[in-house]
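Just one protein chain is left out here, and the rest sit where they should.
Order of writing sets the chain letters: A, B and C. Residues in each chain are counted from 1.
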Amino acid sequence: MLSRSTAFSDELSDDLRSARVYQCDASDPVSVERAFSLVRAELGEVDVLIYNAGSGSWQTVEDITPEDFEHSWRVNALGALVSSQQVIPDMKERGSGQIIIVGATASLRGRAKTTGFAAAKAAQRSLAQSMARHLGPQGVHVSLLIVDGVIDIPRTRKMFPERPDELFLNPDDIAATALFLTRQPRNAWTFEVDLRPSAENW
Amino acid sequence: MLSRSTAFSDELSDDLRSARVYQCDASDPVSVERAFSLVRAELGEVDVLIYNAGSGSWQTVEDITPEDFEHSWRVNALGALVSSQQVIPDMKERGSGQIIIVGATASLRGRAKTTGFAAAKAAQRSLAQSMARHLGPQGVHVSLLIVDGVIDIPRTRKMFPERPDELFLNPDDIAATALFLTRQPRNAWTFEVDLRPSAENW
Amino acid sequence: MLSRSTAFSDELSDDLRSARVYQCDASDPVSVERAFSLVRAELGEVDVLIYNAGSGSWQTVEDITPEDFEHSWRVNALGALVSSQQVIPDMKERGSGQIIIVGATASLRGRAKTTGFAAAKAAQRSLAQSMARHLGPQGVHVSLLIVDGVIDIPRTRKMFPERPDELFLNPDDIAATALFLTRQPRNAWTFEVDLRPSAENW
Partner (left out) sequence: MLSRSTAFSDELSDDLRSARVYQCDASDPVSVERAFSLVRAELGEVDVLIYNAGSGSWQTVEDITPEDFEHSWRVNALGALVSSQQVIPDMKERGSGQIIIVGATASLRGRAKTTGFAAAKAAQRSLAQSMARHLGPQGVHVSLLIVDGVIDIPRTRKMFPERPDELFLNPDDIAATALFLTRQPRNAWTFEVDLRPSAENW
């Protein structure tokens, strides 16, 4: 478990006994490289990488600063590239491996107020396509899991206190689809899969 | 198991002891309605409908006849509508049910030589979207499984005798993804998922 | 000017002195073939075909009948095929010609209440792609003009009496873009172009 702040992952690791916690700023290539060196040294080669880092500014083109626009891109796109580059050589050598990138509705289109987030997610999706096409024939499975809705975590519950339960995606259920992707046999791989609550209006 | 000719499904039903065979021409609404009446009478309400009927003429706009163009549409699009309409009322009343439509690469774009097949598959995909959006909030899960490649069956092996094994999709593995779709919990449903061999050039 | 009922086109032809009126039911291949035979006999070969026939039922999957679903497809997709097949041989022989198909927002996605219209428009768009890819190298330009909004005609003004002027597309302005498509030189052809009012929320 890699994260910028380890407060929450430390807590998680109390439950997930076999999980290890690493500090890592996805927007900073040096930090990413350092974290993966530690992972390799302590846990060995990576079999499955799930890239879930995703933050973004929700602003119009008039309000967003070039710095915010860049930061969104660093976390969602550059971080995905650098993290993947850390695990690809070992995966290629073994001829197997899984890279799952977690996208969002914004991966597919830019709305007036998603200038920074959507542009970053679109870059990430294109990157995932390039990776999947290049690495598939070498045995490495790259996929994009598009989460189209609000995930049920304490922060979103606070943001949307009136939102009915049925309009939240449960993190465990998202994880179940990610797990399924890792288990697909080589002759039937998914690149892109979307997930949303049944009650969602889309 | 519904099919136009029951020769193959009779054979399958020897292995699949609990499976029942019904004759049904997907391109003919009357035949579809009759088959589903029998299914309901003998097996009760349908929980999961997998619409896999799919044939198509592979011709350019110059070579295709209006009759071929219509037949592709009848099998892929009209048949999917009529079959779904047979099971939706019961599914809605129960507030649960699964309709999985099997698409193809041609669902996403029309090539020079896929005039009839791609137009029919595009109509089918649009229909699946309309159904998913309308039925999701009522508890009925509609999804589209896009098979992007050649399925490993005797007929395709004969058509492509030189094609390497790794470029065929195994039917069991396609079925595994369909089965997974039927088990997704209501707060995390997939609409569209693609499948292709790792070695495929796409 | 071909149309099912000639009442309006007769009226138009009073203004457009060089225009001729033909009765034609786009959903009926025999009627289409007869109309184009007349056109060829009276006016000679067709240089530009603009296929604007488009009607559709706006219903959910539960409400639409197979007949309505079929009728939408006949008008939007089958009619476009048959009309194009009437003009393609001459265009190919000359090595030039223009076929413009008029699509709609529904060409790109199926909503809950556009079951019939969107499926028909998706089939039409796929057909246009197949035609463009096949005919382009032979000198025939096929394009899709996606009208994303309400066109300013007496019927829509009655349907949406409160809608502000700025949310209507003017038919003349749509025609200007169609005209532009016909004038593109052979090394820079458009396949797909969208049009909407600046004030539209999309």
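In the analysis below, a residue touches a chain if its C-beta (ideal position, glycine included) is under 8 Å from a C-beta of that chain, and two chains touch if they have at least 3 such contacts.
Quick caveat, the model's predicted, so the values are computed rather than measured.
Asker: Taking the complete complex into account, tell me which visible chains touch the one left out.
Answerer: It touches the following shown chains in the full complex: A, C.
Asker: Pick from C:28, C:47 or C:200: which residue touches the chain that isn't shown?
Answerer: Going through C:28, C:47 or C:200 one by one, C:200 is the residue touching the chain not shown.
Asker: May I ask which residue of A:122, A:146, A:174 or A:199 touches the chain that does not appear here?
Answerer: Selected residue, touching the omitted chain: A:122.
Asker: Can you list where chain C touches the absent chain?
Answerer: Residues 133, 136-137, 139, 141, 152, 166, 168-170, 173-174, 176-177, 180, 184-202 of chain C touch the chain that is not shown.
Asker: Could you pull out which residues of chain A are in touch with the chain that's been left out?
Answerer: On the chain A side, contact with the omitted chain comes from 29, 60-62, 64, 66, 69-70, 73, 77-78, 81-82, 84-85, 88, 92, 106, 109-115, 118-131, 133-135.
We take it that only the chains that are shown with their structure count from here on.
Asker: Are the chains arranged, by touching, as a line, ring, star, complete graph, or other?
Answerer: Chain contacts: open path, no cycle.
Asker: Count the C-beta pairs in contact for every pair of chains, then give the pair with the highest total.
Answerer: Counting C-beta pairs in contact per chain pair, the top pair is B-C.
Asker: Indicate the whole-number Å distance between the mean C-alpha point of chain A and the mean C-alpha point of chain C.
Answerer: About 42 Å, centre to centre.
Asker: With centres defined as the mean C-alpha position, give me the chain B-chain C separation in Å.
Answerer: 30
Asker: Which parts of chain B, given as residue numbers and ranges, touch two or more other chains?
Answerer: 133 - these are the residues of chain B that touch more than one other chain.
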